[in-house]
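See below for the structure under consideration.
Of the protein chains in this complex, one is absent; all others appear in place.
Moving on, here comes subunit A:
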Amino acid sequence: MTIVMSSDVDSEEELLELYASGKLKPGLNIPVEEDKVFINNVKAMKEAIASFQSSLPWSERLDIVAEVAPMAPELSMEITEQQQFLKAGKIDEVALNDFKRETMFHRQAQTAVMRGVELLRKHNIATHRPEDYFAEMFKSDEHMQKVRHAPLQRKTSLEQTEKVRRIRKEKKLAKEKQVAAIQAKHKQKRDFNENIKKFRKGLRNDLDFLETDSGKKNKKKDDGGGGGEKKKNLSRAQHKRKGKDTKYGFGGKKRGMKENTTESTFGGSGKSNFKGKNKGRINKNKRMSSKK
């Protein structure tokens, strides 16, 4: 039940009285606000207009009532769409869309210009300023200079960043290639030496490796290419993860990884824990022995 409250604060007694008389019933009671009546005194407004309206000729007023101008046929579809929106009361559709709104104003101004120019000619008022007529402008030259330079600056800055990015990428690629080449060279040498050693010791009887070396190399290169394709199949997130892993390492404690241990100092398995820069370099003993 809803009842219009006479005052904001009703005492308990009053409420009890109302309840006794039957005006108030059990349940939820909500105060109902009366709708505000908005003033719209049309007659007085018209009088006001008449009282202060100027009786000057059009050449003093220069006002024009203009509707939205028609545009190129390919855009006319859009216009009808806009007007439909307006008619259907979907004002937000136009008012909140910057582009639609601004084009509407633009076209209204265009009609005003086309009509206005005719009228101005009729009243013998100049619209075109001669080339040699100089006067202070609404916006200063400094500001206009800024406006002119703004898009240029944006373009150059974009180009600059693009260039820097490209160079950085190229550098990275070149470095990778260099490291790969060095490692491949070392590996080839190592294998070659090992094979020679084996041959010397009599573990090997053929000298095939001297000829097929280049063939093996080619095969390996092909394999590398296949690996590259696999890399490409990774999703974007995986790719990113992989990149970060290579850059920062993956898992475990990083501290003390490069420190010497008993294992590293006394040979042990011969495998080193750390990823050194000089990955291709082998243990000195081995190198010396292979030279003999």
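The definition used in the following text is that a contact is a pair of C-beta atoms (placed from the backbone, for glycine too) under 8 Å apart; a residue touches a chain by one contact, two chains touch by 3 or more; residues count from 1.
One rule holds in what follows: contacts and distances are computed from a predicted model.
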From the names "Ribosome biogenesis protein BRX1 homolog", "N-terminal E2 ubiquitin-conjugating enzyme", "Abscisic acid receptor PYL5" or "N-alpha-acetyltransferase 35, NatC auxiliary subunit", which one matches the UniProt record for the unseen chain?
-> "Ribosome biogenesis protein BRX1 homolog"
Decide which residue listed in A:A20, A:V42 or A:L152 touches the omitted chain of the complex.
-> A:V42
Candidates A:K23, A:H106 or A:K244 - the one touching the absent chain = A:H106
Sole touch to the unshown chain from A:E13, A:E33, A:E136 or A:E211: residue A:E136
Omitted-chain contact residue, chosen from A:L16, A:I30 or A:A150 = A:A150
Absent-chain interface residues of subunit A come out as 38-42, 44-46, 48-49, 51-54, 56, 59-67, 69, 91-92, 94-95, 101, 104-106, 108-114, 116-117, 120, 125-129, 133, 135-139, 143-144, 146-147, 150
